[in-house]
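Data block below; observations after.
Only one protein chain is missing; all other protein chains are in place.
We just call them A and B in the order they show up, numbering each chain from 1.
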Amino acid sequence: MIDAPKVDWLALSPTLALLAAAGVALLASVIGPAWFRRGFAAFVTFGGFVTAGVLAGFLFDRSPDAQPLLNESMTRDRWAALAAIVLAGAGALSVLVSWGETRRDHAGEYYALLAAAGAGMVFFVGASNLMTLFLGLEWFSLALYILCALDTHRATSLEAGLKYLIVGSFGSGILLFGSALVYGATGELGFAEIAAAGVTDDSLLLAGLAMIVAGLGFKASAAPFHMWTPDVYQGAPTSVTAFMSAATKVAALVLTLRVLTVAFPEQEHLWTVAVAVIAIVSLAVGNIAALVQRDVKRLLAYSSVSHAGFMLIAVAANSPLGGRALLYYLIPYSAMSIGSFAVVAARERELGAPVTLDNLGGFLWERPFLGASMWVFLLGLMGMPLTGGLVGKFYVFSAAYESGWWWLVVAGVIGTAISLYYYLRVLLAMWTRPEPTALRPVVAGGSPPRDPLLASAVFASFAVTIGSFFFVQPLIDLARDAADSLPF
Amino acid sequence: MGPDVTWYLVVAALLFSIGTLGVLLRRSPLIVLLSLEIMLNSANLALISFSRLHGDHDGQIFALAVMAVAASEVVVGLGLIVAVARRKLVLDVDRFRVLRG
Partner (left out) sequence: MGNVLVWAIWIGAAAACLGSGIAVVSFANPFFSALALIGNLASLAVLFLLASAEFVAAAQVLVYAGAVMVMFLFVIAYLGGRADTPFEGGPSWVSFGAVLAATALLVEIVVAIGLKAGDLLADEAEVGAAFGSPAEIGRFFLTDHLLAFEITSIVLLIAAVGGVILGTKTRAEEQLDRLDKAAP
């Protein structure tokens, strides 16, 4: 007879809410009548994300002290809870963005997989041993591979799925071998136990650490592990791209900081340097490659690579201020990222063609609300005043400066300066009306009807982008409470 | 006594780099998937030999979980390959050039 392990259901509740939503949506989209599937699945998934967010908020309130659960399989703490709230918000917005996508088959399954991916991420940010880390990673990654390839009639979507699967699995293979080496060096899988094993300058442990950092770099799309990012972001259905760009980054970066600070405090002098180098490479590669892009989704993909670099600066700072900066910055970043891809999705549906700088001409005047919101998102990604992007960048820089990384601050400032050019190109393209004489292709049947759900998602992103500037203090306080649960 | 853990690890490391080479060099997605399996299996070998070294079960449990994950990756990967073949696209990882530029 074995004793049943004690399960903390509250700690698992956000994950379970999303899993339940995924299950219900999946069942409905298989056995429900055809007219019923899409609406019901979308509604249940939206409800699942909202419930998960509320439960995570409750969890945040109820877990002032970090608490390992189920033999260190996962940790109940505010760091995971706040990240789960951001993830749930990103997921809920993505459901709204997805609604306007007219997919004749698999429309219900789409939402089920979205909820399953969200559940995986919400679990992943709380993972605290190497096994649950790997399994959580594969959980949401597999769902994302399928989502990327869901438009099987488009070659680009299939390619995006296959490419993401191959590169992603390669990254998790490296992560797995690194985990095996760390397990070999310490004999432990739990993060805290690895640190407690007291192995310091062990060659196996260091090799394993390097491979774990590289494996997580693949997921956070930090250079030089970013090569899948532009192709996958471009080829995947745009609503999936919106979700991935925000949520995957949140999950991967939040967990990177957790595993590095909890499991490898003794090797701090090594991994901070490694992360700093990855940050600089990401800033350089992302910003320079974005300069020559004409496809807006690709441009935003490279911009997301450079933002991964920015947020890794906060990880490299390895301080409570760095943790605070990372979690704060992820809030407006998620909103700006989802918002901008939502606008791209709206334009794409209008044109029936990929959005490039050329066919974005006059968008600001054609669709004043969407155009103006896109302006705000891009200004926020630049780090302009009145958006949360400015505050985020400021906090990241001050965290880096406080930890003595002045050259990271310099690199960040140079990166921001370069980024002004390509963001301004998009702003300008939206401002300039196309030549009135030029014939413009019109989609047969006219442009699609206005999509109030997408507009409300854009408005919510807009509100978060601006609101995170005006309500800095409460958000920073939340981020501080969250970062306090990590041992710095 | 048979060979000690070092020998197992050397085999695991060699197998891992063989798998890595396969993923990076081959262009047929089927063979890339097979090479990914080799990578995951080499990690399993390392996990199991470490599990024997420390005399604790965690490594073996991890290896079993990895086996299930590898099977899932194969399912999705093969599903994708079949979908690509159904669209009569060329099955070549390098020739996926629509998404370049």
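By definition in this document, contacts are C-beta pairs under 8 Å (C-beta built on N, C-alpha and C of every residue); 3 or more make two chains touch, one makes a residue touch a chain.
From a predicted model like this one, the values you see are computed outputs, not experimental measurements.
*Asks:* Looking at the whole complex, which of A:28, A:41, A:97 or A:204 touches the chain that is not displayed?
*Replies:* Per the contact definition at the top, the residue touching the missing chain is A:204.
*Asks:* Where the complex has a chain not shown, which of A:28, A:97, A:121 or A:143 is the residue touching it?
*Replies:* A:143
*Asks:* For the chain left out of this view, which of A:28, A:52, A:92 or A:131 touches it?
*Replies:* Reading the full complex, the residue touching the unseen chain is A:131.
*Asks:* Please give every residue of chain B in contact with the chain that is not shown.
*Replies:* Where chain B meets the chain not shown: residues 1-11, 13-22, 24-28, 30-31, 33-35, 37-38, 41, 44-45, 48-49, 51-58, 60-65, 67-76, 78-83, 85-87, 91-92.
*Asks:* Contacts of chain A with the missing chain: which residues?
*Replies:* Residue positions of chain A that touch the missing chain: 2-3, 5, 7, 19, 26, 70-71, 73-74, 103-106, 109, 112-113, 116, 119-120, 123, 131-132, 135-136, 138-139, 142-143, 145-146, 149-153, 177, 181, 185, 202-204, 206-207, 210.
Just so we're on the same page, only the chains that are shown with their structure count from here on.
*Asks:* Taking each chain's centre as its mean C-alpha position, how far apart are chain A and chain B in Å?
*Replies:* That pair's centroid distance is 26 Å.
*Asks:* Under the definition above, what is the set of chain B residues touching chain A in their complex?
*Replies:* Counting only chain B, the residues touching chain A are 5, 9, 12, 16, 19-20, 23, 29, 32-33, 36, 39-40, 42-43, 46-47, 49-50, 53-54, 56, 58-59, 61-62, 65-66, 69, 72-73, 76-77, 80-81, 83-84, 86-87, 89, 93, 96, 98-101.
*Asks:* Under the definition above, what is the set of chain A residues touching chain B in their complex?
*Replies:* 130-131, 134-135, 138, 142, 145-146, 149, 152-153, 155-156, 158-163, 165-166, 169-170, 173, 176-177, 179-181, 183-184, 187-189, 230-231, 234-235, 294-295, 298
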